[in-house]
Every structure is written in C-alpha cells, then in structure tokens.
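Starting off with a structure, shown below.
All protein chains but one are shown in place.
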Amino acid sequence: MSIKTYAQAIRDVIAEEMRKNDKVFIMGEDIAKQGGIFGCTRGLLDEFGSERVRNTPISEAGFVGAGIGAACAGMRPIVELMYMDFTYVSMDQLLNQAAKIRYMFGGKATVPMVIRGQQGIGRGNGGQHSQCVEQFFMHIPGMKVAMPSSPSDAAGLLRTAIRDNNPVMFFEHKALYATKGEVPDDPEFAIPFGKANVLKEGKDVTIIGTHLYASKAMNVAKTLEAEGIDVEVIDPRTLVPMDTETMINSVKKTGRAVVVHEAHRTGGPGAEIASIITEGAFKYLDAPVIRLGAKQCTLPFNLGLENAVVPQEDDIIRAVKAVLYQ
Amino acid sequence: MSIKTYAQAIRDVIAEEMRKNDKVFIMGEDIAKQGGIFGCTRGLLDEFGSERVRNTPISEAGFVGAGIGAACAGMRPIVELMYMDFTYVSMDQLLNQAAKIRYMFGGKATVPMVIRGQQGIGRGNGGQHSQCVEQFFMHIPGMKVAMPSSPSDAAGLLRTAIRDNNPVMFFEHKALYATKGEVPDDPEFAIPFGKANVLKEGKDVTIIGTHLYASKAMNVAKTLEAEGIDVEVIDPRTLVPMDTETMINSVKKTGRAVVVHEAHRTGGPGAEIASIITEGAFKYLDAPVIRLGAKQCTLPFNLGLENAVVPQEDDIIRAVKAVLYQ
Amino acid sequence: MIEKERMIHIFKTMNKIRKFEEKALQLFEQNKLRGSVHLCIGQEAIPATVCSLLRDVDYITSTHRGHGDCIAKGAELGRAMAELMGKATGYCKGRGGSMHIADFTKGNLGANAIVGGGLPIAVGGALAAKLKGTDQVAVAFFGDGASNIGTFHESLNLASVWKLPVIFVCVNNLYGISCHVSESTSVVDIGTSRAQGYNMPGYSIDGNDVITINDVMEKAIARAKAGEGPSLVECKTYRWFGHWTGDPQVYRTRQEVEDWKQKCPIKRFKEYLITNNILTNAECVEIEEDAFNQVEAATKFALESPEPDTSKVMEDVFCEN
Partner (left out) sequence: MIEKERMIHIFKTMNKIRKFEEKALQLFEQNKLRGSVHLCIGQEAIPATVCSLLRDVDYITSTHRGHGDCIAKGAELGRAMAELMGKATGYCKGRGGSMHIADFTKGNLGANAIVGGGLPIAVGGALAAKLKGTDQVAVAFFGDGASNIGTFHESLNLASVWKLPVIFVCVNNLYGISCHVSESTSVVDIGTSRAQGYNMPGYSIDGNDVITINDVMEKAIARAKAGEGPSLVECKTYRWFGHWTGDPQVYRTRQEVEDWKQKCPIKRFKEYLITNNILTNAECVEIEEDAFNQVEAATKFALESPEPDTSKVMEDVFCEN
C-alpha cells in the first residue's frame, strides 16, 4: 500500500499500463509538457515521448474520433477530455460512433478506448465547466461508465478500463483529485466493473452515493450513528454495468433508501436507481426511495449558489430521516 | 376543423406564425426548394422567400448556434434538424449555449427559438438515424421539451413553442408524419405546455405513453376493455415542464401504472416518471410502476430486429397485466 | 502510372459497383429493400481507382453513399447485398443496413450515416499506423456537403499537425441532397482552396477520369508513406440518381442529369482501355457481363439468406474481455 492522491493514482496506472503494453497511448489537451491541467499525466511525456503522449489541438470531436479510429486499428488509446462538459462538442463521436461501432457493424469490431476526464463542481468554474454528464452514457447503450470515488477506486477501475476491450467513459471528479488514500502497490490491482462497493453495512436505511457522494454518504452515516441510525452505504462504482443485485438486496434488508448524486436530479442516474430498487424490492419498501441531485438550474459560479444547487450533507440527513419516519 | 396529416399540421402552423410575425423565420437542411425531406416546410419558400426560409450547409452546430445568436438579437428562429440524432453534432450549442444563456447571464436574455425535427424508428434508418433523444433535454435544465403525438397536438404545441420566449426542443416522430387527424382551424389554437392530456379515463390502471406510444396505449386500452380492464391513458405532451400532478392523481385513483416510451429504457424518461409517481403516490401503489422502453442496444436496421428492440402493444398488455395481478 | 493489371481491376470494380447499384435500385422498387438507399452510379471511378491503390491493411472510412467504397475495398457482394436486405448473413448481421457496412479485415472501418462522422476515424487509422510504425495509409471518403461540417476541419488540421498518412477524398457530386454546392459551400474548388487552411497539398480534379484520379492519388499516397502528411483530393463528379431512391429531384433539371450521363466514367474508361489496346471491346463486354452475373449471384444469396434471429438482438453490445 502507498498513500496517493486520486490524481497520482490515475497517473501511476496510466504509466504502468503504458509500460506493460505499447498499444496504450494517451492524447488530450495540455497533457504533454504541462502534464494535464490537473496533473494526471505529469511526467509521462518524459518517460514515453511525444508519440505516445500527444498534445492535441482544441478539437474534441476530431481527437475523440481519432481515438476511435486508432482503437479500431488495434491501438488502445486513452483520450483525456479536460472537462467532461466537452463531451458536448464530441457527442457524436462518443454516442453515434464509439458506442455503436461494435454492435452496429455486426459484433466483430472492438473499440478498446478509455475517455477520461473530470467533472463536477468545487472550483468555481461556472455552468459550462461543472456539469456531471454520466447520465447520457447510461442512457445510450454501448459504453461502460466508471465513477471512481477514491484514490484506490481510481486506480483499480482505471486499470480495468484500460484493459477492457469496450469503450469506457471514465469519470473523475475535480474535487477528488487532491484527496489522499491507500492504493495497493500490486501492479495488477484491478477492480471489476459491475460490482458495487458496500462501504458500510447497516440495517436501518441504505444510502447509494456516487463519486463525491460516496464519502459524503459515509460522513452522514457517521453522524447518524450517533443518533442510533444504522446506515448502509453503497457506491455503485460503475453505472454501466450496474450492480443492481447488491442495491436491491440491501434495500430488501433495510426497507428504505436514499440515492444521491451531483448530476441533475431530473432524469438523473438516481431516477434509474430508484426505479430499479422499487421494481426489485417493492414489497420490502417502507417508504418511497428519495432521490437527491442537483437542482434543475445551470450550475452557478458563486460558491454559495453552487452549494445551494447541489445536495449537502444536511440534505442527505433530512432525506434519511424522511424515509425513516414517514 | 380540418383533417390534416401531422406533417401538414406542422407546416401550416409554421406558415401561419410566419405570416403573423416577421421575426419568425426558419432554417435547416433542404427545407427550401425541397420543402424538407418530410415535407414539413413545403411551399414556404414560395410564400416567404429565401431570406426567411433558409437552406443551411450541413453544419448543425453552426446553424443551431446561428439560431441562438439570431434569437438573442431579437428574432424568433425555427431551426429544423433533419434527424434529432443530429443533436449530437450540435449538443454544445444546445445544452451549453441555448439552455444556459438566460440563467447564466443573469436572467435578462431571452432565447426564443424552436429546434424541431423528427426522431424514432419506423423507416429502417438504422442506429444513427432512429434514436429518441428527449432525455438529454429533460436532464439538463434550460430548454422546454414538447412531444406531440397527433396532428392536433402537433399544431397546438408548435404554436405554443413558436410563441414561447424560451428555447424549445420540439420532437416530431417520423412514423407520425403521415397520420391524419382533426386539427382546429382557429389560427390561435394553442395547447399550453405542462398540461398532460388524459386521452381516456379509466379506473384500473394508468398507462402513460409519449409520442407514438400515446396511440399505442389507446389501442391497448381498447383491447383490454374487452377483457374488462378499464385503462386510463395519459399523454404528458411536454416533458419540460412536466404535469406531474395529473399523473400522480391518476395513479392515486388507479393504484397501478405502466410508463412506455420509445427512448431507451435505462435512464429514460420513464425512470423519471416512474420515480415521480412512486414519490407522489407511494401509499396508493399496489404494484411497482412498470417502465417500458427500447432495449439497451443500438437500434438495428432490420425490421424484425427493430420491432424486437422497442416495446410492442403486446408488451404493454403484458405489463398492464403484471401490474394488475401481482 | 497504372499497370495493365490494375487497369483491368479498376474496370472490373467500376462495373461491379454499377451493377450492384442498379440491382439495389430495382430491389428497392420491388420493395425488397427498405430504409435509405443512396446510389453512387456515376461516381464509380473514384472508389474504384482510389481503392486499387490500397491494400487490405490500408484503411478507409466511408459515407451513407458507401456501396461503391465498400465494394472497391474488397467487400463480398453477397454479404453486402444481404446487409442491404437486413439479412443475418450481411456484414452487420442485418443490424446496419445500407449505410453501415464495415469490414475491418479488409481495412474498411465503416460507412457512416453521420455526415462527416468518418473523417476523424480515418485520421485515427492513420494515427495507429504512425504509432505502429507501419506503412499503412488511410483514406477518408466524404461528400461536398460534408466539407462544411466541423469534423472536416478538425480532421484536416489534426492530420496536418501530426503529419499523418491519410488522404481526404472529397467526392464532389455537386449536391448535398437538394442543396447545390454553391449554396452550401463558400469555395468553388474545395480541394485547392481549402487545403490552404491546413498546409497540405490540395487537388480539384475530374472525378470521372480514372487516369487523373490515379495520378493524384499516387502522389498523395507517396507523400503519406514518406511521412510527409495528408493531402486533400477533391474529385468532381455527379450522381445520376436521386439523393436516395425516391427523391423527387425538384432541385435539378433533367437536362443537367442527361449532360452528366454523357460523361459516364465507365464508358470513358472503357474507351480508354480499348483505344490504348488494353482490352478489346469483347473483353470489356465480358467483364460487364461477369459483373452482372456476380451481382445476380449475390442477390440470390441475399434473398435466400435467413432473417436475423430476434432472440439474439441483445448480443454484441459489449464484448467479453
């Protein structure tokens, strides 16, 4: 085990996989000399050279597409999007091309590509640089969706992503980059997709939280423990594939659930998860699942407004109490 | 009342609104001499000339953006996307620009623009020309979302859309263009946004169906009537704003609901609607809401495969029986 | 310069494409094909000549009007026709249809129903070649209309700054659906004018002339293989039929169509072959008949092929690792 930040964990896995497999390369804006504006590719240029660590022009559709083509031609590209908001300028290459190639062309092609980058609030980047966009990739089939919530998950899920033969959307969170945690030194350490992480067992209520909200859910669980409420906390880890079984079984036990994420609440991942739970554990539910997510307004710049838009720990606590005592 | 096709209804409203308001104009691919590949702009070039009926180059981001700019500068553009799948190549202009301008710039700007075009299966157009993409615009706030299911709704909702001072995503369905129905002749006929249409009252079970599935739900209701099952059928008409009240009240009465749409099931509009119903009518629900939508695979070209992917009337009947008898 | 062998190959390919397309039209009119079928009759010189210079390891990406490209890149006619019919034996198991034929084993990275969608993917094929250190090249086929969409620009710039072995082949058939190129496109010569924005050689040539296309493509491919980077080649041509089967064609005159039919690339190349004693008229006719027969056999195969098994509709969304 080593103590690493989330950003370092990502960097190290990229480096290790590039060392092991010369098909792996990385491209994106400012990833070479600059090492990525969040430092996730620091030092890679020196070690691997400018062929395998490629600065791209600002043309996301072009270089995401180039990643797809390279993957079709036998390489294993990692494409960094500086902000996941820029999926919007490359959406066609992502959802009409990468996601569809294998199936639409009859199941022979493989597109082993990772699209990674960060999203979310926390740095006052305003409405066009703070969105959580995982929902699009849950809804349109063809790409896997990973949401690491800790340095160790970042490492383990990224290794799985790079080795996966399908296109993977790998969502990092800007507010997690500096968080530290233990990461296994095993260069084969990988976390399987589609297996949720039960961060804490509990019997009274289940909180399902993704990304930032995995740790916030843990904080809430601790707070509520003092009040005698025993919370089970689940981090789905990947949304595609989704470990519905773990979530349903948890709610069969607790009878109550809160789902919380930073993406907008309406039509967000929480709607899907709440529906899955309701379908799978209806008879066990003592209250409807409560969903928490960002309000339906553009993410504002001002810190106070930003916090007013996304769920706070207090909101989660209130939601837990609502599902418990209604 | 006149009998019109869905396409004619759309054409006529555009023409009427262009006659009434010289700020209204329309642009898109092949809408001028060709009259739109589905005929929705037929004759407009002759009546209004090439300044107000503009053929665009194939550059959706460019001309959607030009629509935004023109709207910001006081015009009321209608922008035709030939296939709503092409939102993917213009997503940034739609979701980062049009949807955010008013709020992000402090609430003074207005963007009175309609983006209209057709989506869905039914013509063997394959995976990149058959998608239903309304979910993206439900999830990211800032645009209204209309889903007309009949010629009359097409007319009434489109007039409201053109007169609305907000950006509106107006989803037509390719399989509806040729359907005929009565359309009021009143040149002021408009259907308000945010008010669901209760197509049929019933007491046993509620079916909520959008677009094509409004009429399919009606067919199912008729079939089930013969078996003594009294179905209430609701067409939400607009997804943003959404008439949650009508749906919740219906389910409070029937205790059972099926939601059906053509968009993919996972993370689709049905997940949101099912969640809203469960939250709003939990104690009245005798069974979990069943959601039906397209399977999680790219829409295939072959007719048999296409039908195997999207919900069929039999699937709806089975779902109704499942919510009734479980 | 084209070797005799390759000339004959090109002529065969052009005829195969022509017969395939004629058959597709007929089948569509007989309701045996559904969906959008975009014919490239009149444009055959371009795919046939370009692909005659490529090997199976070289890549292409193609468009909604892609039958010619995929045949020229080595597709089996039977599996291609079966795909048009949505049959289980088709290249995509019936899931893709006319607009989505791909065959990675032949270097065909796929047709694309999104205008401009294939350009970045071809750039990626070329990038892979560069990274692997092979002498593979990639060709992106696209239309005049496609030259106005963002991915055109991003792809040409990217390929240029990275000096990638890719050739951008713009098939300028004067229209994007109903829209004349002069209404959609700010320059007359897409090849020579637009290349200047990307520091690469640009050509605007007669796309109905095999010899010219070959000369220019030989230069472009040599440049690509020498590591000097991409080229833009605009081939001016004409589609004889509507944008798709069923197009009322209100946007052009019969006369214009007739004039272009006089410039038939197959007739022209046939005359060249005969004049230059490469083939006799009889040999040409034999090739034409052979092409017809191949297409007939392909059609029979396709018609007799089974429909896809609907129970397998969820297969292949993801691959197992």
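In this document, chain identifiers A, B and C correspond to the written order of the chains, with residue numbering beginning at 1 in each.
Rule of thumb we're sticking to: a contact is a pair of C-beta atoms (placed from the backbone, for glycine too) under 8 Å apart; a residue touches a chain by one contact, two chains touch by 3 or more.
This structure is a prediction, so every number in the text was calculated from the model and none was measured.
Engineer: Can you pull out the displayed chains that the omitted chain is in contact with?
Structural biologist: Every shown chain touched by the left-out chain: A, B, C.
Engineer: Touching the left-out chain: which of C:S160, C:S204, C:S231 or C:T245?
Structural biologist: Touching the chain that is not displayed is residue C:S160.
Engineer: Tell me which residue among A:A7, A:V24, A:C40 or A:A61 touches the hidden chain in the full complex.
Structural biologist: A:A61
Engineer: Among B:E17, B:D164, B:E262 or B:E306, which residue is in contact with the omitted chain in the full complex?
Structural biologist: In the complete complex, the chain left out is touched by residue B:D164.
Engineer: Touching the hidden chain in the complete assembly: which of B:M18, B:L44 or B:I68 does that?
Structural biologist: B:I68
Engineer: At which residues does chain A meet the chain that is not included here?
Structural biologist: These residues of chain A touch the chain that is not shown: 29-30, 32-34, 37, 55-62, 85-86, 88-89, 123-129, 295-298, 300-305, 307-309.
Engineer: Could you please point out the chain C residues that touch the chain left off the display?
Structural biologist: 148-154, 156-158, 160-161, 183-187, 193-194, 196-200
Engineer: By the contact criterion defined above, which parts of chain B meet the unshown chain? Give residue numbers in ascending order.
Structural biologist: Its contact residues with the unshown chain are 25, 51-52, 54, 56-57, 59, 61-75, 77, 92-93, 96-97, 101-110, 141-142, 144, 163-166.
Please note the rule applied: only the chains that are shown with their structure count from here on.
Engineer: Tell me which chain's centre, taken as the mean of its C-alpha atoms, is farthest from chain C.
Structural biologist: Relative to chain C, the chain with the farthest C-alpha centre is A.
Engineer: Quick one: chain A and chain C, Cα centre-to-centre, how many Å?
Structural biologist: About 40 Å separates the centre of chain A from that of chain C.
Engineer: Hey, how far is the Cα centre of chain B from the one of chain C, in Å?
Structural biologist: Centre separation, chain B to chain C: 36 Å.
Engineer: Can you compute the centre-to-centre distance for chain A and chain B, using the mean CA position of each chain? Integer Å is fine.
Structural biologist: About 30 Å, centre to centre.
Engineer: Hey, what residues on chain A touch two or more of the other chains?
Structural biologist: In chain A, the residues touching two or more other chains are 61, 92, 96, 103-104, 141-142.
Engineer: What are the residue numbers in chain C that touch two or more other chains?
Structural biologist: Only 92, 95-96, 100, 112, 114, 117, 150, 317 qualify.
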